[in-house]
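The complex appears here without one of its protein chains, the remainder shown in place.
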Amino acid sequence: MSADANKRRLRAGIIGGGAGAFIGAVHRIACELDGQALVVAGAMSSDPKRAKESADAWFLERSYDSYQEMALAEAKHPEGIDFAIIATPNNLHFPVAKAFLEAGIHVVCDKPMTFDMVEAEELVRIVEKSKLIFALTHPYLGYPAVQQARAMVAKGELGTIRKVQVEYNQDWLLEPVAATSHKQAEWRTDPARAGVSCCVGDIGTHGENLLEHITGLKIESLCADLTSFAPGRKLDDDASMLLRLEKGAKGYLTCSQIACGEENNLNIRVYGTKAAIEWHQEHPNHLTVKYKGKPWETLARGGAYMDDAAKSITRTPHGHPEGYLEAFATLYKIIMADVRRAKSGQPLLGGYPTADDGLRGMKFVIKAVESSEKGAVWVKVMA
Amino acid sequence: MSADANKRRLRAGIIGGGAGAFIGAVHRIACELDGQALVVAGAMSSDPKRAKESADAWFLERSYDSYQEMALAEAKHPEGIDFAIIATPNNLHFPVAKAFLEAGIHVVCDKPMTFDMVEAEELVRIVEKSKLIFALTHPYLGYPAVQQARAMVAKGELGTIRKVQVEYNQDWLLEPVAATSHKQAEWRTDPARAGVSCCVGDIGTHGENLLEHITGLKIESLCADLTSFAPGRKLDDDASMLLRLEKGAKGYLTCSQIACGEENNLNIRVYGTKAAIEWHQEHPNHLTVKYKGKPWETLARGGAYMDDAAKSITRTPHGHPEGYLEAFATLYKIIMADVRRAKSGQPLLGGYPTADDGLRGMKFVIKAVESSEKGAVWVKVMA
Amino acid sequence: MSADANKRRLRAGIIGGGAGAFIGAVHRIACELDGQALVVAGAMSSDPKRAKESADAWFLERSYDSYQEMALAEAKHPEGIDFAIIATPNNLHFPVAKAFLEAGIHVVCDKPMTFDMVEAEELVRIVEKSKLIFALTHPYLGYPAVQQARAMVAKGELGTIRKVQVEYNQDWLLEPVAATSHKQAEWRTDPARAGVSCCVGDIGTHGENLLEHITGLKIESLCADLTSFAPGRKLDDDASMLLRLEKGAKGYLTCSQIACGEENNLNIRVYGTKAAIEWHQEHPNHLTVKYKGKPWETLARGGAYMDDAAKSITRTPHGHPEGYLEAFATLYKIIMADVRRAKSGQPLLGGYPTADDGLRGMKFVIKAVESSEKGAVWVKVMA
Partner (left out) sequence: MSADANKRRLRAGIIGGGAGAFIGAVHRIACELDGQALVVAGAMSSDPKRAKESADAWFLERSYDSYQEMALAEAKHPEGIDFAIIATPNNLHFPVAKAFLEAGIHVVCDKPMTFDMVEAEELVRIVEKSKLIFALTHPYLGYPAVQQARAMVAKGELGTIRKVQVEYNQDWLLEPVAATSHKQAEWRTDPARAGVSCCVGDIGTHGENLLEHITGLKIESLCADLTSFAPGRKLDDDASMLLRLEKGAKGYLTCSQIACGEENNLNIRVYGTKAAIEWHQEHPNHLTVKYKGKPWETLARGGAYMDDAAKSITRTPHGHPEGYLEAFATLYKIIMADVRRAKSGQPLLGGYPTADDGLRGMKFVIKAVESSEKGAVWVKVMA
């Protein structure tokens, strides 16, 4: 099997993501976009009828009623899937990942990694034991401008990092859930399915991951003030936190899902002793670089001057904007290159978030909640 | 065959677009992005070795040495392609389209439609006779903001259109071709392969198409000043033209491929008696609407207030930017919906550029060249 | 008098600009802003009551019922004005300028210079004979970013200029005048007071002046299409024109006063063989420089890297935005430095539009109207 896997598109299977779920279609498009894989099987809903209809709409070859059944069947199938995609609510991440890993199938999983820390730590052990790939989808890392920023920091072009500012503003939880029939809003704000946090768990983690990915600095401690602004909401819909990072850098991270009028406004600014960078997810094709005493520079995706790390993940010429789906596809591209390597016995190269990063993200969420519950005091994130 | 075509992905074949060509991969991604089709066959280069390697890189099931062979073979194949994609230089558009149409296969063709007017008029007749779909890829029509603008004009929200401003600035032909080894630059500036115009034919036509698509107004006459700025260049690399449209509207269109530092800067502004719209292709997720005496409004792709014409072609929630590939994919989505209708005997719905639009685009190019050659005088575009 | 003029603020007198006129207050603020002059006298309206009230509101020392009386009286007054400011409708520019120049008083005059070419040519002769300063207020030249652009072109940083794009969009004449009681709208659209053109005369001339000032290239010929879109309007409210400049450069200029939703949207882009510049009057503190194959640069007013031509006319540190009044004040600053030089017998340095520039601007307007009346054909602007 290892030999011919490089002569064909990889085969993927999806769990969750049935009709009505935004993120399911995103995973399918992202995974197939570069012509390296096809989604051929799925257990797309716990409701068998909806599972079947969803699979038919996608022309899947095989549809299952449960992920357990799917894991077993695909492991035995002569043209079984090469990897599984987990696009369910948070509380199912762990059992589904466990099932596929134990069936010998690589896993790509939505974030946050698990429901709680116990599961997170257990999953790290399962992945380790499995020798399989477990990748977490923080898609914003797939933007060329983000890789450009990371490369510039790594090369010392910003000098020593002093200050970091991360903002992630949305408004889709502005109203109490009861006021809407928004499928995702319902489970995101339900402690039984989302875990201890809504806003920090859903989008704060993206900010944390982006910050650490670009700067290469870990958050050492934080002081977080979480709020449930919408009446009756049980989990946080807004948070602001002060951060202290390795090597003396400082900063803050704010995230909100009640920031009226905001769509998916994730921004980051990193200030060093020699230069600063600023990036806006809603205008992802450009990266602003700010020098002391020099004109600001606007780097464009596709520019000849971009770092190889950015160039190598660019599909269209500059001026032909790429977006969220391309970033997501880039993450899949890097993950699937490792799936191919695994299948042909080559050493893995990584470059995508792993179970260790997922554990770290979970710890960030748990510590932010802990800080806030104690009155917004400083807590250590690193052991 | 008609029945089961709706139970599977459509099968596409590509002519041209081999390794090194930017537009080939764009067609493949766009055609496959929504999970409605797969590219399974190709005659990707006139060089057989390169054709084979390109096909292998895409995991194609069938690779051909020539488009003639491909047309004949696919027509007979039990799982033959449902439509052909033409991604060759301009001078091959006509013979390739003719070959596939005469083999009974639908065609999706890059623009401009043909090498010259004689071919354009002949192709219109061939398409008519074939009863098949012939679609031209002006991908900018696939942006939701463009459809929003068109819908607003159609509903009278701008009032009577008075003035239109279209700009399309690039710089990739800034230097003489001899100075580069840019494959596309070579044929675009070669009269034997590109036809009578480089810049107006390549990008001016996109501007013309966009303008007429949004406003619903045809260009009646124009006064064009074309220039070859780069030393030794045989075709235009820059043009500015005054326009007079139907119903008394006026405007201008400028296009340039020597506009230093510009990437793919296509912009349009349409001024009516009640409101104006402004759209920038490099920031395609937003549409600015300008009212007299009211705040400017920024409409965002994915907004609940958008017209159904825009909503129906939106894949990701607002704030998760879509780009050029998604616009291109939307054009394919609309075309392929008609391919499915054709296969199941349903009436076609259209909504994409046809051979008639292609003929009109060709006339626009020819008339712009004619105007300029006569000293930049007014010439009629409409018969 | 020459000696002590440098130990005090200069004294200015204003003609026109009475209560209700926007431009009168602008002249007063601009002329006084740097603490180099005070407006002390005026003939602010042809209506004596309004003239008196306007003068009182400004705490003027001397108010006159007519400009003729004012010119004679100020010439004899021991503390008479050092220069006169003409802020009347176009048809009075000539007689007022003539009166003050013949009374031996320097003149600062609003644009366009005169009502028609006959007056313009006569005024050039009068100025020449007078040996006095005659300065025309094209305030956009006073923006540091404009001087930066001019300096960069002059130093060859853009290489050879190939293409120029000038846009000036407003909407304050969107409706027929009858529909409003807008004082300025009334005379601007009245051939008896505004001359042969409304839009080209009022704002097209600013565009022409800006273009020639930045590029150092004169417009050799033009092909202009002028329109009166508003029902019943006698003069143009919109124009687009193709331009051919010296040294083979080309371009276009569009201006409109019926561009719905536009405020004072004057933009210029200049493309050379090595770099391009782009500037927007509504965001005047920044200048974008576009290089081939390099990141775009955003130059900020006040930056240490700016040319001395820009630095020397900057008042506040970068990040503390300057605006229209500061630009206007800079023009006055340069003019008044020459008034001081004239008073102390030093050679003049210039740097502001003179009667020759005014004549050239008039010719531009007349030629644009001539081109359009002949059917939008090419006409020579230079003799």
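Note that the chains are named A, B and C in the order they appear, and that numbering of residues resets to 1 at the start of each chain.
The definition used in the following text is that a contact is a pair of C-beta atoms (placed from the backbone, for glycine too) under 8 Å apart; a residue touches a chain by one contact, two chains touch by 3 or more.
Since the model is a prediction, treat every value here as computed from it, not as a measurement.
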Identified contact with the non-displayed chain, of C:78, C:231, C:317 or C:347: C:317
Listed residues A:87, A:101, A:194 or A:258, member touching the removed chain: A:258
Hidden-chain contact residue, picked from the options B:300, B:331, B:359 or B:381: B:300
Sole residue of C:282, C:308 or C:373 that reaches the chain not shown, by the stated touch rule: C:282
Residues belonging to chain A that touch the chain removed from view: 158-159, 162-163, 165, 167, 169, 171, 174, 223, 225, 227, 229, 238, 240-242, 244, 250-252, 254, 256, 258-262, 269, 271-276, 289-292, 294, 296, 375-378
For chain B, the residues touching the chain missing from this view: 289, 293-300, 303-305
Touch residues of chain C, complete complex, unshown partner: 7-9, 22, 25-26, 28-29, 32-35, 38-39, 56, 58-59, 170, 262-265, 281-285, 300, 302, 315-326
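Heads up, the rule we're going with is that only the chains that are shown with their structure count from here on.
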Chain of greatest Cα-centre distance to chain B: C
Mean-CA-position distance for chain C and chain A (Å): 55
Between chain A and chain B, centroid-to-centroid distance (C-alpha), Å: 34
Rounded Å distance, chain B centre to chain C centre (Cα mean): 44
In chain B, residues with contacts to at least two other chains: 262
